[in-house]
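Please read the structure below before turning to the comments.
Removed from the display is one protein chain of the complex; every other protein chain stays in position.
Right, subunit A next:
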Amino acid sequence: MAEVNGSEVLVLVELNPADGTVRKGTLEALTAARALGEVSAVVAGGPGVAAGAREQLAEYGAAKVYAAESPEIDEYLVAPKAEVLAQLVAQVSPAAVVIPSSPEGREVAGRLALKTGSGFLTDVTEIAPDGTATQVIFAGAQIVHSKVTVGTPIYTLRGNSVTPEPAPAAGETVPVEVALSEKAKLTRVVDKVVEQKSNRPELTEASIVVSGGRGVASAENFALIEALADSLGGAVGASRAAVDSGFYPHSFQVGQTGKTVSPQLYIAVGISGAIQHRAGMQTSKTIVAVNKDPEAPIFELADFGVVGDLFQVTPKATELIRARRG
């Protein structure tokens, strides 16, 4: 395959810890990166991880799959991946680097920017062929177009901003020698503890999210939210008031100090729609709200709102959806 000089775009791969498959955010990044050139996927992880991901990466457009494998990569926090990417940037002078916008992804992007003397843009929702990126700021109030002005542009892509589209490519495996510096080995990851196992899709990846707020009134009542989410195959979220009241764990909080979600459908149940909550959900494609207060600000952004008691509306809606789905 002919290679245009400088048109290679590196995409850092994130894998699902459970089964080693490629995460949806990475498929989105591969799709978005194609606007900028020929895509190469970078898999950095323990021995053997790249092989399991190669086929899927090729299907989504990776001409090359750089395999940077060493047990040390997962043993230390963030820094090893930034070092591997910096080494590759020096080797192949890519047109850009695209990274899924997870907490780790943003941190890798920042460190990589310093290592390579580049600028970076976080949480972009779109990248144009000329490198201009779109960002939504201030709780969704404004749209900004920005450009990196020095070095190799580095972007982190907000989840669910782009629809992953297959574009089969060669997916040629290229082994990368990993030689980490001492500075990359300062923060040891001693243990990875999973506290809640769930069969629901992950909040930031889900195409449907059902969130409950203070109006849900208790932890037990969150079963109503979970049932509605399950009837739709969606994820469960919560407002900060619901989290602070102990109704649902913090890792499900949507908003400024929680997760940013951008699903096809967001259903807010018993949530008033404070600006800090909107910050995490305002870019959802379709927004539905159930609230007994007709003046609740959430209705300002709802495509469909039901003014009513959530304890009446939610269980009935769940039944109807179940019935439709058979």
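Here is the rule we use: contacts are C-beta pairs under 8 Å (C-beta built on N, C-alpha and C of every residue); 3 or more make two chains touch, one makes a residue touch a chain; residues count from 1.
To be clear about the criterion, contacts and distances are computed from a predicted model.
Choosing from "Carbohydrate ABC transporter substrate-binding protein (CUT1 family)", "Aspartyl/glutamyl-tRNA(Asn/Gln) amidotransferase subunit B", "Raffinose/stachyose/melibiose transport system permease protein" or "Electron transfer flavoprotein subunit beta", the protein name stored in UniProt for the chain missing from the display reads "Electron transfer flavoprotein subunit beta".
When the full complex is taken into account, the listed residue touching the unshown chain is A:232, out of A:49, A:178 or A:232. Although one chain is not drawn, the whole complex shows that of A:173, A:221, A:245 or A:264 it is A:264 that touches it.
Of A:66, A:120 or A:222, it is A:120 that touches the chain left out of the display.
Only one of the listed residues, A:72, A:172 or A:202, touches the absent chain: A:202. Among A:79, A:96, A:127 or A:227, only A:79 touches the chain that is left out of the view. Only one of A:11, A:57 or A:109 touches the chain withheld from this view, namely A:109.
Subunit A meets the missing chain through residues 77-79, 82, 103, 106-111, 113-115, 118-123, 132, 136-151, 183, 186-198, 202-204, 208, 232, 249-251, 256-257, 264-265, 274-276, 279, 286-288, 290, 294, 299-309, 312-314, 316-317, 319-321, 324-325.
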